[in-house]
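My questions will all concern the structure given below.
A protein chain is absent from this complex, but the other protein chains hold their places.
Here is chain A:
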């Protein structure tokens, strides 16, 4: 199975672009998408395993809710609420991990539905890269920061990277190649792409997806992604922190009482994705 990314550029208003090329696509491919997305990313599983018992968290852009039951070795020790725009994915997320059911809400990752700082942790996995403008991606990060406790909130953000794993299933057309050897061609602002999902509607009305076929009987659904360049995500998190009047750095670097800040505790790359671990603090 080869995933293909085709460079694209945003036309029209980002909200409508996302509606057409993200939300509608996920609603249509929910079942098949879900069957291909059951393995947790190791970094995400580790993040959740490290969360202390009794903490409450938000999975913003939960998709099929595969992170909601984690950590499975400590069932019921933490409580993660799933938020997504796709109704069909939420129906799956509700049942993630079997019974009892998970708490999920339909909403936008840019929406504000919570008491300020209501959560102890928030995760945004493979979600921010679906927002179709830099401003909206930054706002999504601001929302995550605002949703967690100002004294100890932890945030994990995970987005698709221009730097692709050699073993990854993603291939790029020659014309717009930005392989590892060719990093000089990567714009510091990342790259907007379409990842086509080829679907076939069977007689019972359900949609199946056959990514490698290109026969005319199949319909192509183009999913929009913004591929992040190296450092782009952390720069954006710093801008988001500034918007919220938070100092950037570790709490040890500041002594003034009452100061609030955001610490980038970890920044990394895992299997074609960049991730960022953020911690809020207050003196």
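Criterion: a contact is a pair of C-beta atoms (placed from the backbone, for glycine too) under 8 Å apart; a residue touches a chain by one contact, two chains touch by 3 or more; residues count from 1.
As a working rule, contacts and distances are computed from a predicted model.
Missing chain, UniProt protein name: "Trm112p-domain-containing protein", from among "Trm112p-domain-containing protein", "Dolichol-phosphate mannosyltransferase subunit 1", "NEDD8-conjugating enzyme UBC12" or "Large ribosomal subunit protein bL32m". Touching the missing chain, out of A:20, A:105 or A:198, is residue A:105. Among A:75, A:188 or A:231, only A:75 touches the chain left out of the display. Of A:119, A:197, A:225 or A:274, it is A:119 that touches the chain left out of the display.
Only one residue from A:87, A:135, A:242 or A:271 touches the chain missing from this view: A:87. Residues of chain A that touch the chain left out of the display are 15, 34, 38, 52-56, 69, 72, 75-79, 81, 83, 85, 87, 90-92, 94-108, 111-115, 118-120.
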